[in-house]
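The following block contains the structure, expressed as structure tokens.
The complex appears here minus one protein chain, its other protein chains still in place.
Presenting chain A:
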């Protein structure tokens, strides 16, 4: 019996090669796209799960509210880790990690710039699963001036991994002993470092200060310990251990602090939530967002649904051709369940072939997809553990789902009706089929609109006037190398023809650069209610002209005015926050940190107001910013105006070489800016690709359906032609039905897409509005796609010789 199912199924598929190709191809395309997205989503969800203890690891976060200012931190005070271990028996261990940002590592005679370095406590290897290839994990980071390398870094420096005991020279004169080599961190780690330096090296790590946040701290709980319990105990504990310090330095108790409307709260975030759900100050790396996981999962489901719908539609449409077979089988004694089983095995077989093709393509396309998505996904044995069962499940489930409607529809034919040829009437109604077409095109319209809105928003981000000019700005990232000579170097650069102006500071309005905040008070009472907690940057007199920032009022710092050392310039957002109608001449008291008293502050006068400019992501509102004059030699930015940029670059490099043996690190500000939106760009591109795929699959289905509709009406078309209908009239007649369905789908999809995309845009503080033309384009595109697809078939049917079709009857 089963053999008979397979045999009939196979031959029936072979006989209708075109139909089978469309069906298998459509489904394979859908499954392949779906699979790639599943890879992506699984990868996103798998962050930090490589840690065997991941369900017991938490990071301590903190939220600070000071007057009207709110800040969320991913970092916490230095002594917390060791105190937690001591005070809470169910805390098994804790580890602090502190970004070391850039270090210089001597390789031969050259100083290499390394940006992936961090200080870490020795417990790092107990809390996290970072397998050590050579060295002792227990003691590796115990001593000052010891460091642990990753495998590939060891190979990069020494050509081998067996390097424990070797000495490396960091930052010109610090000698570190290599005490261990670990495997490279998995790409699915929320932090990624090449060098771990022992925390004991970092003097500040022994600080007992409770009123700062600057150490990323992870706690490892004992088995079955309750994280909620620890979370709830954190604040009372903090008040206990740091109440005295608080009174001494800030001059008030935590109670009074809270009464004044401010607060400081600690909380735990599970390790595995960090990658998708955390975007705080002091993250060790750029995280992603759960939103993308949702969006992509939705697209995957959409694509799968479209592909299944295709399958159902084509199979039922084809039923007319198979009706006679069903009739004969029934007359010969086949029961309905036999027939259902027969058609189901047929559809499962198609799904099987499609799944195989999809798997082959998905695995083959993975490298390209990785490049697109910026990931390093690979099919490994751990992938196969879920992939194989998933593939089997897909074959059975999608096969059964897609085949169920045709199976029950076809098997329900009454044999005499069929054999009498009454079927076409029953076929034409196809209410469900119409519904499925509407559904399919609804999804397509939704996706087209989504794509347009995303494209618009990304375009908006890229072209909007940021309030400063990021073009033609060269940033020398490691100007601090030159120490006291940085300024001399800068001045020499200014002499070069082609350099319009130059500014020396680390603080730049591209979000990858340095940030710093300070507290300013509006008056001498130093009341927190009248405080502002803005970005507080150190710049020089050339900063505003070099970045081409516009002034709303007042003036820039002047080199020749001594009094400008106590002058500040604020942005419009700060002026608004402070409630100034006229900001010029107002005074602000900047706290030096520590105890709140007048002697611990510096008084500044506002001499100018800058127009607001975007210095962080478009996701966020422009926050208050205050700049003041100070020497900061972190980096140098040059506004260049060069017809011959390569020549200018080589001049600058030659000059640099006269100052330092270290390589000069530089970038262009517009590229840095683009880099900060790379994740949005990637998501946008992926979205567009999969949307296109979804539309192609929907078209394949419509193409097949139109073919059958035309075939079904062959006789009608023949009669109409004999009676004098023109080709265009017949094409119109055949296309009309489909266009009607597409129009209905537009009516349903547009409001839904509008709503969803508005939600997506909410996430951007600066965003485009959805414009009417987006709807028009999406709608017209859907209709055009449908008409073109259907026309292929309609024209063919309309051009056919009517004598042929009529003779057949």
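The working rule: a contact is a pair of C-beta atoms (placed from the backbone, for glycine too) under 8 Å apart; a residue touches a chain by one contact, two chains touch by 3 or more; residues count from 1.
Here is the rule we use: contacts and distances are computed from a predicted model.
Per UniProt, the protein behind the absent chain is "Phosphonate ABC transporter ATP-binding protein"; the candidates were "C-type cytochrome", "Peptidoglycan-associated lipoprotein", "Phosphonate ABC transporter ATP-binding protein" or "NitT/TauT family transport system permease protein". Annotation: of A:415, A:498, A:554 or A:732, A:415 touches the absent chain (contact as defined above). Considering the whole complex, the residue from A:152, A:255, A:291 or A:335 that touches the absent chain is A:335.
For chain A, the residues touching the absent chain in the complete assembly are 1, 4, 7-8, 11-12, 15, 324-325, 327-335, 338, 415-416, 419-420.
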